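This is the structure I want to talk about, given as C-alpha cells.
This view holds just a subset of the chains, kept in their places.
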C-alpha cells in the first residue's frame, strides 16, 4: 500500500463552444498580445490517493474521470499517476 | 394530484415551487429529501432551480449522484412526468435523461431578467394549455444557460419536435439579440423523446401570480394538472 | 515564551497606553495569544473605541423596537406576531485587496448576522462606492465586487433586491463595499447571542478553521500605505454552498425544539469575538479546548485558531443533553457540530490546548473595559472655502435637453440594470417591486403586508456639511420608502470615514452622527444596528464621509404599493414640498461644470416629516398612482426617470 500523487487534465473536446476561452483571448488581444490563438480553458486537478497501488490508482482515477470529473459529452480527460 | 419537489443540498427554488403547487394551484406538494429513495407517491416530480452542491465542478454534476435522483430516473423511464427547471434541467442533462449540456453564459455573467419565449411544441404534458407559437414572458436567472449539443443531436431535437421553448423577441421572432446566453438555436427548453421529461432554463414558478409581474408560467403547471 | 517587545505590541495595532492598561487588566504580562486576543477585541472594528461616545447618542428605542444595537442585528415588530431583522456591515479593506472574495465574504457575514437571530434572510442590499469609471483599477474592483456579491448571494438563494453605486475620485484609493441583509422571524422564536447556564456545552458548527484573514480585524483599522498591496494573505475565502447548508441546518435546529440557548456567527476575529461577546452578554465565562476545534491545516497554533476569520462558522451554546439532537440536524445537512468547550461561572475566557491552560482573560477587560476615546475634533479649513457658491456665478447652459441627456447617461444617475441584472432579485417569489424603483418591496407570504427597504447616502452633501449630509441621508431613505407606500420603521447604517486620529475626520464623524440623530428622532426611525468603518484613507487622502443609511418600512396593505413610473396618459403630476434655489453640491454642478462646492440644500427635518406623511396619506387614500423622490439630478431627472423606467414609457409636460 503506497500513497500516489495524481494530476488530472480535463479539456473541452474539439468543436465544443468555449465561452471563457474566447472572452479571455479577446481580452489578451486588447492588451496587445495579438499573437494569441486557439485559447481553450479547462480544469487542472491535483490530489493524493492513499493506501493504493500504481495499478489500482490508474484504475480508480480512470473511473473517477468517467463517472464524475469529466462530462463525456463535451470533455476529454488525461491523467498522470506517480508515487508520492 | 401530488407534486414531489426534490431538495438537493443547495436547491433554492424548492420553496418557490412548493408555494406555487400548494397555494396558487391548491394541489398536494411534498419535499423529497435527496438522501431518501421514496418519491412518496408523487404524480409529477419537479427538480427545482438553485445551486445544488454550489454548482461546483459542473452545475448538476454532483447532484445527479444523490439517491433520490436514481428514483426520479426510474420514474421518468416508466413515463412519469419530470419537470427540471434551471439547475433541475442541468441535473437532467448530467443524468442523460436529456441530451446536450448547459455551458457558461456567453457573457460570462449571471443573468436575472424577464425574457420572451416562443412555444415551439404544445403537445407535451407540460405545454398542452399553450397554443403553438404563443409568445410568453418568463424570468431567467442563471450563470450556465448556454445550451450546447452536437450537430446530430440538434438535428434530432428539431426533427422530433423536441424543442419546446425558444428565446424570441416580443413578436415571437427567433433572433440573435433575443438570445440571452448564446444557447444553440435559441433553445430554452427541450423534452425527451416520449415527451414526459421537460428541462427548461426559464422559471415558470416565478410568473404564476400577477403581483410578481406576470402569469405566463401558469400554463406549465396547468398543462401538467390537465394531463393528470 | 515569546517576550512581548515594543514592536510586537505595535504590530498588533496597540498603542503604548493600551498595552499599559492590558497589564492593568491582567495584573501581569500577557502571553502572545492573550496579546492577539486583546488586539482584535480592542481594534477599532470590534470595540468602536473612537466612535462609541457618539453612537450612544443615537435614539435606539421605540414602541415597535424589540432589539436595538448590541446584538448581532436589530429586531423590529411588524405586527401579526412577526418581526423584521436587519443590519448592515462593511467589507471595504478586504474588497480593495481581493474584490471578489472581499465582497462575497461581506455578504456571507451579514447573512449570518441575520440568521443567527433565528430569522430567515429574505433580501440583501448593498451600497458601493468606487473611483471614476475611466480608471482601470475602478473597473477591476467593480467587476470583482459585483461578481462576488452575485456569486455568494445567488448561491444562497436570497434575492439581492436593491442598493446604490456611486463613482467619485475620493474613493479611488479606497472602495466602499457595504452589505445589508433583511430577515423575517416569528416574534416568539428570536435567538440572542448570549451564553447562559454554567456547564452548558459550547458547540462549534460549520466549516473547519484555516489561516484565513488572521489580523483581518486589526487590518481594517490600519491605513493603507503605498505598499498596501503586500497585505494580501489576510483575505478570507467564502463558500456559499456551505453557508446555505449552515442556514438551513440552523433554521431547522431553531424550529426543532428548545435545543439552543444562545448562538452567534463567527465574524471579524472569529472564535474570539463570538465566545467573548456571548459570555459578556450572559455575564458568565467560557472555557474552550482549542485541541477540539476542527482545523483544516496541520499544526495550527492556539493564536491562529483564536484569530482565524475562516468563513461559514457559528458558535452555539446548547442546552445540556441536547448536543446529540443538534449534531443529528447538522449531520443531515453534511456539516460538523463539535463540542469545543462549556460555559463556566467565573466570568473569564479560559483557553486550553493539549490539556494546558494557554490563556485566561477576564471577559469585561475585553469588552466594557476596552478603551473609549474622546478624540480631538477640529472643523476642517475646507468647509468655509467649499461652501461659498453663488448660483449666479454659474452660467446657464444653452441646450437644456443636451444637459438632461448628459445627466441621465452619467454613471451616478443612469439606470443600474447593467449591475443588478447580475443579481438574482426574484428568487423566493416574494419580490413584488423589483430593483429600479425608489425602494425594493418584499411581500410577506400568508399576510396582506409587505416590507420595503432602501440604502441611501449623498456623500458630497456629507463632505460639504456633514450635519446636513447625515440628516439628508436619513431623510432621503425615508422619502424613498414613503414614495413606495411604506411607513419608515427604523434604520441600520455603515459609517464610512477616514482616519479618526485626524481631528478633521473626527469632526466630520461627530457632525454626521448629530445630523442623523436629529433626523431619526424627527422621523421616528430609531437606529437598531449598524457598523463603523474608519481608516478609509490612502496616504492622508480620506474618502468623502459616507454614512450609508439602510432603512426598512412597513406596507400594511399590499394594495398601497406604489412604483416610480407614470401609469396613464392624462394623469396629473403634483410636486410635494418647496423648491428653493439650491444648486450647491448638485450632481449637475459636478458633472457639467466640474464644481463640487456647496452649501448643500438646506434641510428642515420637521417639514421632511410633513412631506413624508402627506405622501403616505395620499397613497393610502388611493389618489396616488406613482411617486418618486427628487434626489441626484433634481426635478428634471426625477420626471425623466418616472417617464422611462417602464417598458413602454410615457411623456410628461410641466409648467415651471
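Just so it is clear, A, B and C label the chains in written order, and each chain counts residues from 1 on its own.
In this text, a contact is a pair of C-beta atoms (placed from the backbone, for glycine too) under 8 Å apart; a residue touches a chain by one contact, two chains touch by 3 or more.
Every value quoted in this text rests on a predicted model; they were computed, and no experiment measured them.
Written in terms of the labels on the displayed chains, the full complex in this file has the makeup A x2, B x1, C x1.
By our rule, only the chains that are shown with their structure count from here on.
Centre-to-centre separation of chain A and chain C, using mean CA positions: 41 Å. Separating the CA-averaged centres of chain B and chain C is a span of 36 Å. Touching of two or more other chains is recorded for no residue of chain A. The set of chain B residues that touch two or more partner chains is empty. Within the complex, the chain C residues that touch chain B are 147, 150-151, 154-157, 239-242, 244-245, 332-334, 420-429, 431-432, 434, 443, 445, 558.
On the side of chain B, the complex with chain C involves touching residues 9-13, 15-16, 19-20, 23, 35, 49-51, 53-56, 109-113, 139, 141, 143, 203, 205-206, 209, 211-213.
Interface residues of chain B, counted against chain A in their complex, comprise 57-58, 61-62, 65, 93-94, 99-101, 103-106, 108, 146, 148-150, 182.
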